[in-house]
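First the structure, then my questions, so here it is.
Note that one protein chain of the assembly has been removed; the remaining protein chains are unaltered in position.
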Amino acid sequence: MLTSILKRTAVTAVALAAFSTAAFAQLNELKIMAPAAPGGGWDGTARSMQQALTTAGIVKSVQVTNVTGAGGTIGLAQLIGAKGQGDQLMVNGFVMVGAILLNKSPVNLTQVTPIARLTAEAEVIVVPADSPLKTAKDLADRLKADPAKVTWAGGSAGGTDHILAALFAQAVGADAKKINYIPFSGGGEALAAMLGGRVTAGVSGYGEFEGQIKAGKLRVLAVSSSKRLENAPDAPTLKEQGIDLELLNWRSVVAPPGLSADQTKALIDTVEKMVKSKEWQEILKARGWDDSFLAGAAFDTFLKAEIERVSKVMTEVGLVK
Amino acid sequence: MTNETRKAAANKPALIVGVLLLIVAALVGHDASQQTITSTYGVGPTAVPYVVAAGLVILGLAHFVVAFREGLPAPEEADSKALLWIAGGLAFLIACIALGGGFVIAIAALFACTARGMGRRALLIDAAIGFVLGLVIFLVFAKLLTLILPSGPLERLFL
Partner (left out) sequence: MDTLLSLLHGFTVALAPSKMLFCLIGVFLGTAVGVLPGIGPALTVALLLPVTFKLDPAGSLIMFAGIYYGGMYGGSTTAILLNAPGESASLATALEGSKMAKAGRGGPALATSAIGSFVAGLIATIGLAFLAPWLVEVAVHFGPWDYFALMIVAFVTVSATFGDSPLRGLTSLFLGITLGLVGIDKLTGQARLTFGVPELLNGVEVTTLAVGLFAVGEAFYVASKRFRDPEEIIPIKGSLWMTKQDWKRSWAPWLRGTAFGFPIGALPAGGAEVPTFLSYSTEKRLCKYPEEFGKGAIEGVAGPEAANNASAAGTLVPLLTLGLPTSATAAIMLAGFQQYGLNPGPLLFAEKPDLVWGLIASLFIANVMLVILNLPLIGLWVRLLAIPQPWLYAGILVFSTMGTLAVNGSPVELAMLFAFGFLGYLMRRYDYPVAPMVVGLILGPMAEQQLRRALQISLGDPMILLENPGSATLLGIAFVALVAPFVMSGLNRFKASED
């Protein structure tokens, strides 16, 4: 497997040597890898970038490739193998941080060149409308009294939702190891479990629950962002309720390791131009994504902090030993 | 199933399947025993593997019983040359994709080898047909569906 990657890399490296040296401010060609199957969230981001970059005329030709498997870590390994190639980007996000730990992946996100964070979505903690729980504090009290009786519905084990539930338990002084978190496949099933009154609380990205919240079938106990959300001004943040916790489910792009300063700058410039383009802003609006552009060194610092926080909580919850 | 020909010796294929099933059961059981993380509530990730392993053991033992009774249905003689051609084509395909030779060449070889295995004797013509087929598929995927199939030097000429 490794030799195959190396060989492939060698072939492409030779073929592309000409391009990478010529890559200054303007890129002619860009490959964006979505480390997931076509049709998923990362793939959607990659294809949206492709659309924005080409229609806005920032890059002439953009190619999207899909490398599936293992929470994106197979794609990550391939990107790390493409050392020094300044014409490649890979889409990734918060979920990959957890997946790397969970899969005991031999490669990790400190080995790549961080380019920029693109979007972010706040998480919400909700309860069914007829639940006696009214505030995040009510939930915290219940959790402290008996963590087993508080069932959480959310996405995959070790994903953003799970991590938020664990961080919440920690922040309110309950035993994070004891949380009764039930992973469902996809937000749809978790939502059904909520509506059917099967679980105490649900965690998900705001967008996934929006319809039900607006229809009054679910009540938001808290949002995980630093400020209240524009489209849900009534939902209080965790911080407002005295719980020191903030978490965003972000998506970003990273590049292969071993890039020169020029190459890195060219990529950052390209992405920045795209983020400022009318086309990208339209896509964000259509897809309901929030712009949270953060580039270069600032993103690098942010990424490192997130990796540390996630590995700490995953060890404490017992997901990683 | 009542008029089976009783044989004195054990039926070899049934014995082999039985042994293989026991090996799979052992693998599943061993893997489950190595798991370190359990669920805090309910049953953990090892419960079902143990049940499955137990089922496999029972099935494996049942195959031993069958081996001494009616055995597995006797297969017809196989044309191993034909099998080898197809297997060779698939093996070439995998190697070609793994080593970065690209989709079109891999498909051309697979097409030619399979046709040969099925009894045609025009390897070069079939390779040419496979080549054109592979190229058309590659271009349709790349240009119309924006899905890039594995590319080698040849495919890059068209991107």
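Going in written order, the chains are labelled A and B, and every chain counts its residues from 1.
Everything below uses one rule, namely that a contact is a pair of C-beta atoms (placed from the backbone, for glycine too) under 8 Å apart; a residue touches a chain by one contact, two chains touch by 3 or more.
Only a predicted model underlies this, so the values are computations on that prediction, with no experimental measurement involved.
The hidden chain makes contact, of the residues A:Gly84, A:Pro183 or A:Gly258, with A:Pro183. Against the chain not displayed here, chain A makes contact via residues 1, 4, 37-39, 43-44, 47, 51, 66-71, 73-74, 77, 102-105, 148, 151, 156-158, 180, 182-189, 191-193, 195-199, 210-212, 214-215, 217, 286-288, 319.
Think of the hidden chain as still there; on chain B it touches residues 1, 13, 17, 21, 24, 27-28, 31-32, 35-39, 41-45, 47-49, 52, 55-56, 59, 62-63, 66, 72-73, 75-80, 82-83, 85-87, 89-91, 93-94, 97-98, 103, 106-107, 110-112, 114-120, 126, 129-130, 133-134, 137, 141, 145-147, 149-150.
As a working rule, only the chains that are shown with their structure count from here on.
Look at where the CA atoms of chain A average out and do the same for chain B: the two points lie 36 Å apart. Interface residues of chain B, counted against chain A in their complex, comprise 36-37, 40-41, 98-100, 146-148, 152-153, 156, 159.
Chain A makes touch with chain B in their complex at residues 4, 7-8, 11-12, 15, 38, 47, 50, 63-66, 148, 177-180, 318-319, 321.
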